[in-house]
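Only one protein chain is missing from this complex, and each of the others stays in its spot.
Per-chain numbering from 1; labels A, B and C assigned in written order.
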Amino acid sequence: MKQIVTLLCLAFFASVPMWLTDPYLLNALITTGIFIIGAMSLNLLLGFTGQLSLGHIAFFGIGAYVSALTSLGFDVPIYGDFHIVHVPWPPIAGFLLAIVISGFCGYLVGRLSFSVRGAYFVIVTISFAEVVRLVALNWVELTQGPLALTNIPSITIGLPGLGYLVLKTKFHNYYLVLAVAAISYFLISRLVHSHYGRAMRGLMENETLAVAVGIDVTKTLTLAAVISAGIAGAAGSLYAHYIRIIDPDVFAFISTVTMVIMVVSGGKGSLAGPVVGGVIFGLLPVFLRPIMPPEAQWITYGVVLIVILFVMPRGIVPSLAAKLGLARAGGTRRASVAVSERTAEEHA
Amino acid sequence: MAETVLSIEHVAVHFGGLVAISDMNFHVNKGEIVSLIGPNGAGKTTAFNVMTGFLTPAKGAVNYCGADLKGKKPHEIADLGLIRTFQRTSVFPNDTVYDNVLIGLHRQGELKGKLGLAEAILGLPRARASEKAQRARAAELVRWIGLEARANDLAGSLSYGEQRLVGVALALAAQPKMLLLDEPVSGMNASETHTFVQLIRNIRDRGVTILLVEHDMPMVMSVSDRIVVLNYGRIIAEGPPDEIRKNPAVIEAYLGQGAKDVVKEVAVHA
Amino acid sequence: MDQLLQHLVNMLVLGGTYALLGIGLTLIFGIMNVVNFTHGILYTFGAYMMFIVVHQLGLNFFLALPVAIVAGWLLGALIEITLLRPLRGADIDTTMLVMIGAWIAMQSGALWIWGGVAKSIDNPFPDAPLVIGPVSVSWLRLFVLFAAALLIVLAYSLINLTKLGKAMRATFQDSDTAALMGVNVSLIYTSTFAIGSSLAAAAGALLGPVYVVFPQMGDLAAVKAFAIVILGGLGNITGAVIGGFILALAEELGAGYVSSGYRDAMGFLIIIMVLIFKPTGLFARAERVG
């Protein structure tokens, strides 16, 4: 049942460029899609381990910068005459490196900051993002600082025997973003339904008990942080190659806020939550733009957010699921557990 | 002499100026059911916290199966097969009973070799087989503790007594060699307690050594092979139930907090 | 040496206002466990109140200060009653997001009402600074430091010497027990939020005339306030005051001797270091485990 709905949604999203001819809306969908990928990765931390990272944009931005710099090349003086010179690589290499390096940063942040919880963790992550932003702003030799990295090439995919496909048009980019989003969704879904995911859930609900049954806190949370950061890095890379210019503004705090809004309004801890929340809050500004002055658009945005949380404090997807009698997300799928013959893949 | 599984040697714990435990010594042998009793605030839970790595003692050592537990983190101790339950928060409240047990089983999901994560995510055969085995094992455990009918209910929605059972199932899922139970029958009615005593014996018969903290004296008397009595952070008596029941120091210790009842009940069960 | 002295004087002046920002937030954060994203907007609000009273109503500068503080108190109480009270018991993420929504809406409201052009507020102090040897400081900044110190002492007395303060502290320790013992927890929450908000508005009202007033002025202030609260430990007023001065010192010395580009990074680096090595903040009491 659930799989069918997921597949239908995927088919619907895949069909969009066939009938949606308005490039402005398609553009909005692509940028929204990129942020939804970021939101899904944030959900892995916030919704499945209970750790609220308000510095998530750092991984997104690192991914964007790594990918851009890999494909543009750089020449950075380190000390005296010693330079690090990098000649441009194909953008797809940048995309992969973005995932790896963002994931590695996730590892470092995870190791360092999971010793603190709650509000303290929130502030450490904000601080991390700000420090990274200030490095991007001030290490001009590498990042060009506020002068921005421009002319970032579009992603190119080598097709065996058919030459290269440059993903330049919105049509191409839409499917690229959709593909990355679908893969991320699949990865996260498999992860949270494996024993790794159960360890994360255990830690979120009752850390003391989880530890007592042998769940390794640092390892589990760091694993979530690495995968989450890697996916955010992939989203950042897509952003850099689609918008084709990045400056330290990619680390803006409001972007993290946008992702948190997508996750929490949609329903944290629900796989579909960030997608639903993302579509609503990604497209809301597009619909508000023609009907009210700019300040009123923001006011409405804030008010809609408050109203959603008042009506559905657990987020849209879990609340609707409860209303439709589907019990809580996840509960229904195990309706007949005692008959334990269900196989692992049915639960994926 | 029987093989010693757990030994507590000269352990002392202070909170600021307060002495929670002073110089505690005792041991548990393989296959034994030992109870740790004492009035409230005697240091029983503190002792559990020391044994399972949640607290570092100021002095002394805890040895488990020949290994010093000093400096080991709680999850590492759990990995050695020393598993505990908790007094208050014994379950993962927002998960179903079945999922609670699955979380407890998580260590069984770890595949040998470095590719465990990739295998799990990609759903490769080995991971699928392991997942299937875990699910079967979880269903079996849920059945075994007699909560089959509540398998799909949220653990937080269960009665207090049922939650204790889930707590035990969870602990069993983690494959203990030794189980530390913190007030397992509090909140249970008489018939539930009776069933639970059977369950504990069953667990022991499967080769699991058991140490429990409990206030329910009749239960303690009926289930224990040996009893260790703690008061004001020190051990005041140790021995089989019959000896403890007659020990004047123990009766003394319990005076002032319903000791008469205790004495009476102990007498009835004698 | 002269430069260092000047930096130290700057630190004192800056730290006083940071402390004021920090204590308002640490009360709310500590007692209510709410990540209060409206703190910055209350700061902005206080500054605009000052502007309105001094320039549009034409009243005296010193009269405008209490007006701004009371207005901040009222707005804080209103936010608590309408937005937080119905959500009592909700997740910290949910209340945080509601506060984010309020922040976005109110900041845009300020932009709509007052426009984006920065306003400046006249003050009655002489332009010429007070010069002592190699060090100089403006009279207005001295007044701000003095007023901030007074407000900090007042807040400290309120928490430690009054019945309300006692109830607030009890709620901070354990809100359930406090409720059982007859403390009206709802009232305590509203008072806490209102007091915290009025302190933010006071900081805005004091700094508005020092700087300029515009809708986004609270954003940077709020981030710094969060930093101070964490440095000092949640709910710890003394910690927040010391945290404020530490942050100011780090920024001054960072800009003066490291690199001005990294001036704002100093505070964040300190936070990261502190939390790695002392995860409960610099001045939090060690918690009993188990």
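In this text, a contact is a pair of C-beta atoms (placed from the backbone, for glycine too) under 8 Å apart; a residue touches a chain by one contact, two chains touch by 3 or more.
Here, contacts and distances are computed from a predicted model.
For the chain that is left out, the UniProt protein name among "Sarcosine oxidase subunit delta family protein", "NADH-quinone oxidoreductase subunit J", "Membrane bound protein complex subunit mbxK" or "ABC transporter substrate-binding protein" is "ABC transporter substrate-binding protein".
Considering the complete complex, the chain that is not shown touches A, C. Contact with the undisplayed chain is limited, among C:37, C:143, C:172 or C:214, to C:214.
For subunit A, the list of residues touching the undisplayed chain reads 22-24, 27-28, 31, 137-138, 140, 145-148, 150-151, 239, 243-245, 247, 249, 252, 254, 289-300. If you put the missing chain back, the residues of subunit C touching it would be 2-3, 6-7, 10, 13-14, 108-109, 111, 115-118, 120, 127-129, 131, 136-138, 141, 207, 211-212, 214-217, 219-220, 251-252, 254-256, 260-261, 263-264.
Methods note: only the chains that are shown with their structure count from here on.
With every chain reduced to the mean of its CA atoms, the largest distance from subunit A is reached by B. Spacing of subunit A relative to subunit B, judged by their CA centroids, is 41 angstrom. Subunit A and subunit C have CA centres that are 32 Å apart.
Counting partner chains per residue, subunit A has no residue touching two or more of them.
Touching subunit B in their complex are the following residues of subunit A: 187, 190-191, 194-196, 198-199, 201-202, 205-206, 208-217, 223, 328, 331, 334-335, 337-340, 342-345, 347-348. Subunit A meets subunit C in the complex at residues 46, 52, 112-113, 115-116, 118-120, 122-124, 126-128, 130-131, 134-135, 137-138, 253, 257, 260-261, 264-265, 268, 293, 295-299, 301-306, 309-310, 313-314. Within the complex, the subunit C residues that touch subunit A are 29, 33, 35, 83, 86-87, 90-94, 96-98, 100-109, 111-112, 219, 223, 226-227, 230, 234, 259, 261-262, 264-265, 268-269, 271-272, 275-276, 279-281.
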